[in-house]
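As you look at this complex, bear in mind that one protein chain is not there, while each of the others sits in place.
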Amino acid sequence: MSTLLRASGLSKRFGPRTALAPLDLEVGAGEALAVLGPNGAGKSTLLRLLAGLARPTAGSLTIGDGAPSRTAQRRAVGLVGHATFLYPTLTARENLLLAARLHGLSSPAERADRLLAEDRLEALAERRVGALSRGQAQRVAIARALIHDPALLLLDEPWTGLDPRAAERLSERLAALHRAGRTLVVVSHDLARLAGLAARALVLVRGRAAWLEGEELASETQLVAAYATRVGVLEARA
Amino acid sequence: MKGRNTLALRVTGLVLVAFAAAWAFTVWRAPIDATQGPIQKILYVHVPVVLGAYLGFALTALGSGLYLARREERYDRFAASAAEVGVFFATLVMITGPLWAKGTWGRWWTWDLRLTLTLLLYLIYVSYLLLRSFTEGSERAARFAAVYAIAGLAVIPLNYFAIDLAGGRTVHPENLGRGSLGAGMGAPFAWGMLTALAAFAHLLVRRLEVGALQAELDRRTLDAPPEDP
Partner (left out) sequence: MNALWAVLWKDLLSEWRSRDRLVAMVVFALLVVIVLYLAAPPGTGPDAHRHVPGLLWVAWCFAGILGLNRAFAVELENEALAGLALAPVERGFLFLGKAIASFVLLLAVQAASALAFALAFDLDLWPVAGRLAGVAALGAGGLCTIGTLFSAIAVRTQYREVMLPLLLLPLLVPVLLGAVRATSGLLLEGSLPWPALQLLLVTDGVFAIVSFLTFEVVLDE
């Protein structure tokens, strides 16, 4: 498995506050990585650094084999944030068109329609995003993040606020993307859903990192137990 | 925190006291101006504080540019400190200027080119400090403030042309070349400038020290383990 993302000593400080302590991270192409940890551990900061929204205080980051420029980085990454990044007064289709044009795609309309079809969103295409449910808006947000066919898809708490059916549907969608070879990095507290999806997990506790892999992610019970142990160890060290 | 790098503070403090003494003595001994009378002695305060004000703004722009280029906190602290010291001096300019104007021109304020430019610059830097205090997060405040300082710098020459265009009649003396000072006025003027520079350096060092201590305090507070409930 080739390496898609390589970060070394990646860190972010906001003035005196350390949002992410220096972190070494490698993600293989096609891998699904879970990022776990209590609130304030720096999980969202990590995603926003990987997406090129925030500038790291120190450390290096390369994604793909592209030059490490910020625009190349943003081209390689799609981000599904905590918020949807969608304009409520525009329709789902218009939001996708905007994203396609921002990425300079050659035929934005076709690309938008293709992504709408991929997640069977055609019926919602002409509805304004402000009138969509949380689950529907989330599906449009995922389509938005995939508009430029990024090698790496980052998701920040994607199951939060979804009803059980929408959550199940999201799990299926992510599994399908993973099977199709997309690299995923998913930040979540939902250990049950992550156990089925990811083969490796990064645990962040107040800037310290540990890894879970193999058997530890085989089932929800095993993951919950392994996670609790790691957090305990990391907190004791902190 | 006892004994933290007070050498710079002591040196600038001593220089300031020595210069201020020489300045006070020469001002006291300086001749009374034949046309303006004793009010002219405010020159020995007014022009030196103008120097301090402009120096502060120049250093703020310099620190801001360096911060945007290198993204190191110390440049931001330098810019913020220079702005505060600059605003302090500019406030003195805004107090001594009108006093002198009332005494010699008969009115507190005129919309003269230099007066207006200085007032606008003063307002820009007051807004700069407001922006800093109304922005949450020191890293974001540093970025926003640096952008504002650079825009403020870019606007200075534009303001110059604008006010010139608006016909700002100049009553303010154009420059204070050596020849324009009467006999015996050179020494108090020179000591005034040196004292202003020393005062500026001392205040800046003091403010930088406070900034460094504040940053250290923030770091320690944040790094301390949270207390158990």
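Before moving on, here are some points about what is shown:
For reference, chains read A and B in written order, and residue numbers begin at 1 within each chain.
In the analysis below, a residue touches a chain if its C-beta (ideal position, glycine included) is under 8 Å from a C-beta of that chain, and two chains touch if they have at least 3 such contacts.
Every value quoted in this text rests on a predicted model; they were computed, and no experiment measured them.
In the complete complex, the residue from A:Arg17, A:His103 or A:Arg127 that touches the missing chain is A:His103. For the options B:Val17, B:Ala58 or B:Ala151, the residue in contact with the chain missing from this view is B:Ala151. Summarising the interface, chain B meets the missing chain with residues 68, 120, 123-124, 127, 130-131, 134-136, 140, 143-144, 146-148, 150-152, 154-155, 158-159, 161-163, 165-166.
Looking at chain A, the residues touching the absent chain are 48, 51-55, 71-75, 77, 79, 81-90, 94, 98-99, 101-104, 129, 144, 148.
Operating definition for what follows: only the chains that are shown with their structure count from here on.
With centres set at the average Cα position, the gap from chain A to chain B is 48 Å. Interface residues of chain B, counted against chain A in their complex, comprise 71, 73, 137-140, 142, 215, 218-219, 221-223, 225.
Of all residues in chain A, those touching chain B in their complex are 13-18, 55, 57, 238.
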